[in-house]
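Here is the structure we will look at, set down as structure tokens.
Other chains of the complex are left out, but the ones given are in their true place.
Which chain is which? They are A, B and C, in the order written, and residues in each are numbered from 1.
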Amino acid sequence: MDYLDLPRNRQMNKIKNIGVLTSGGDSPGMNAAIRAVVRGSIYYDIEVTGFLRGYEGLINNDFIPMDRKSVANIIQRGGTILKTARSEAFRTVEGRQKAYENLKANGIDALVVIGGDGTFTGANVFSKEFDFPIVGLPGTIDNDLVGTDFTIGYDSAINTVVDAVDRIRDTAESHDRLFIVEVMGRDSGLIALRSGIGVGAEAIMIPEANMNADDILHKLEHSRKDKSSKIIIVAEGDDTGGAFKVGEILQEKYPHYDTKVSVLGHIQRGGKPTCMDRVLASRLGVVAVEGLIQGESGVMVGQINREIVFTPFDHAIKHINAEKVSSKWLKLIDILSF
Amino acid sequence: MDYLDLPRNRQMNKIKNIGVLTSGGDSPGMNAAIRAVVRGSIYYDIEVTGFLRGYEGLINNDFIPMDRKSVANIIQRGGTILKTARSEAFRTVEGRQKAYENLKANGIDALVVIGGDGTFTGANVFSKEFDFPIVGLPGTIDNDLVGTDFTIGYDSAINTVVDAVDRIRDTAESHDRLFIVEVMGRDSGLIALRSGIGVGAEAIMIPEANMNADDILHKLEHSRKDKSSKIIIVAEGDDTGGAFKVGEILQEKYPHYDTKVSVLGHIQRGGKPTCMDRVLASRLGVVAVEGLIQGESGVMVGQINREIVFTPFDHAIKHINAEKVSSKWLKLIDILSF
Amino acid sequence: MDYLDLPRNRQMNKIKNIGVLTSGGDSPGMNAAIRAVVRGSIYYDIEVTGFLRGYEGLINNDFIPMDRKSVANIIQRGGTILKTARSEAFRTVEGRQKAYENLKANGIDALVVIGGDGTFTGANVFSKEFDFPIVGLPGTIDNDLVGTDFTIGYDSAINTVVDAVDRIRDTAESHDRLFIVEVMGRDSGLIALRSGIGVGAEAIMIPEANMNADDILHKLEHSRKDKSSKIIIVAEGDDTGGAFKVGEILQEKYPHYDTKVSVLGHIQRGGKPTCMDRVLASRLGVVAVEGLIQGESGVMVGQINREIVFTPFDHAIKHINAEKVSSKWLKLIDILSF
């Protein structure tokens, strides 16, 4: 597929009005993506309609027409101006039928959906059910999609974690403390992995590896004694059961340690997107429109090795992070905290 | 007392070597305070010795001589380079006796202690017991000391809270959610109060006021329906029992709300100090030295209405925040969230 | 005057619709102030109208009705949603006449103007000319108004400077460089003064003091040699002629120094307001409305020693910073960089 050099008069295509929505958990950069979809559509002389609260907006016919002005000065804002939600109704045939009828009634002939695996699962069913053109944009802090090196929001989230843990390091260092810090990632340890390296963590506990509390203990006992503060990063989806559980085990077995637990929580979803997330969202957003123009559907647009790649929805959501969490990254943490 | 215009040859005073330490919970700006004590002492031709881990350093004779270089480039750093701790031993007569002997042996003839109420309680006893000159600097994020409008670290902490809750607002707004956010302040609602105004909170729950979960419910039910996200700030010392308890109550009575809880935790102690905290620490740090030169002891140096004020330790720790938490501030929150 | 505890039924007052505008150079916290004026007015059952681009909006009848929603989620935003401008037309009788007619035609019976000395000069004339109730809010990064300890935006601006100079310190320290950094302040050295202390500057050059390049040279030559990086903060209004001029002089007389110049410029006007600026703007904004209700006019509302103070416009703009720039602050810089 061609991209970013389509002729503007290529508009022999039948797409007149693209609907755009954000769905699932929000991530920094979603606004930059919306902006790119809107500006990209206008550039190719296509109208754009924003649906509110994800698939709920389709079902409830809750939408706003978008123009250049609607997306002015939002590239730097966290959250999503289109709001987002998880939709139970869209899982039912009736819900999707209603959504389809609203789309037809409003003259929308294609959709760009911005979200993660739940979003794409719904898009996949809907697209096939009604033969409706949909292209997806990977908007999630978790980076747990196949078909893109990075998802929109991941870079921002790990920088938020790094900023928060740098603060914790200040106080940990002052008090010679051990901190167990829980970061987001229900099925994926990718946030924990990169931010763990970024903050100089002693160890990380993630679903993809099987380090347990005993391993941590062993590591702490055999690590150099000259380090005053120690930080363990735990992914919320880790098998041990989260930071509080880990803290409890360590405290019990290791009572001479001054152990504290911190769960970073929802601060990880908000804040200004980083430059990388803005650039990624801007590029993929325009290409999503160009993909629809060229007949793509049922695919997510991503970036692999800096190249644009389209991946079918059912493959994108496969949660194969093996490649992304190779044992070499874990080894790197070992070497650096040695 | 004169300050910031003492003649440098005023050194008819008997102080030759000032010990400095940080004690209790750390706060941003402690390093700026240490720097000011060191540089101020050197300016007046006095030697300075840094004791590590608060009163533990006195007892264990754990110290480092400080020169200009020791405090270069630390004004912007969170935490404390002298480290901090709470000392059980210093509560015993034996502990304090040991500390006194070490001070004498090392030729230290005055102390500057940086910390909060616990720190000053210890200093008060020690100073009287051994007739030892001590001046205190208010270093705590809680702002709960009498004798200063602001403590060193408070401004930084509320800005950290504001930054974190701004992020939460992004996601709350995207999802139309109600967030209960817990901030530090075991005995004092001052962090909650100012940061609550700063983030545009719907309500705050603090030890000094008696708003309970029912009041919050009432407020939420009667507030305008057009606001999509709502944020309640809870001080950890609030009577209701913290953010999780509040969240539980609200969730139960108000099941149609999408309620989330976030406990900000130790990120509030770390990070770069704000300009105000650096300036406050710099000014008070130098004045603490000048106070000792002029014979002050058993007092905390603070700033009230921009003027330097010395307050006896036993008055400084009285936890009278009445003035600081006037009902007018609570009214302001009501008006702004009306 | 009472404030923050007026009865809501006090509405025997004749004010039905308050106009609000921002004028002159923008400052962080102006949006928080607008929000407080709007919410405060609504609380007291008064309508609010926002005029665009300062006095230009009055003259061109360019306005928008404001409700709670108009100011939702703006407390954290830099700039001003009402936009701002300097108005030549408002300096003419005709211009002001036009403005007055528009106000009458729209049923506006009082104004809150947010800005600095230029804004208040215009308000002062207009208020007297047409006997029109106006209360001013001090919105400027310069902190150069009499009648308030701090202006809205000053704290944010000095933190922006501190953040920028911390970055410069990183590279200055790595290269053993001398940096001359110019900060805003055409008539006032207050930004330079506080941020200079905050960044640990070697010296500051401000309009209120008469340190010249030779003094700086002398200071650098006699200061300790053990410090690798040196930073001089210059207010743009300093007599020597700005950072480039100072850099030139130092470079020539002191060729063995690796001297660099940095002019921070307009980044100082933008960015999120700090917590202090948000709280100040929130408080003063509500009180401005309450002042109008109680018959105040021709005054700026400020905060001195944490108390609300009303100051006549012509006194507020007198540029007497003597108090704010006492020699003790300059002495403090000397001691800390000794």
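The working rule: contacts are C-beta pairs under 8 Å (C-beta built on N, C-alpha and C of every residue); 3 or more make two chains touch, one makes a residue touch a chain.
Just so we're clear, the structure is a prediction, and the values are computed from it rather than from any experiment.
Q: Tell me how many copies the full complex contains, given that 3 of them appear here.
A: 4
The criterion applied here is as follows: only the chains that are shown with their structure count from here on.
Q: Report the inter-centroid distance (CA atoms only) between chain B and chain C in whole Å.
A: Result: the chain centres lie 28 Å from each other.
Q: So what's the Cα centroid distance for chain A and chain C, whole Å?
A: 39
Q: Mind listing the chain B positions that touch chain A in their complex?
A: 22, 25-26, 28, 30, 53, 77-80, 83-85, 160, 164, 166-176, 179, 228, 260, 262-271
Q: Where on chain B does chain C make contact in their complex?
A: Touch residues, chain B against chain C: 3-5, 35-36, 39-40, 42-43, 68-69, 72-73, 75-76, 149, 155, 158-159, 161-162, 166, 169, 173, 194-195, 197-200, 224, 226-227, 272, 274-276, 278-279, 282-283, 286, 305-306, 327-328, 331-332, 335-338.
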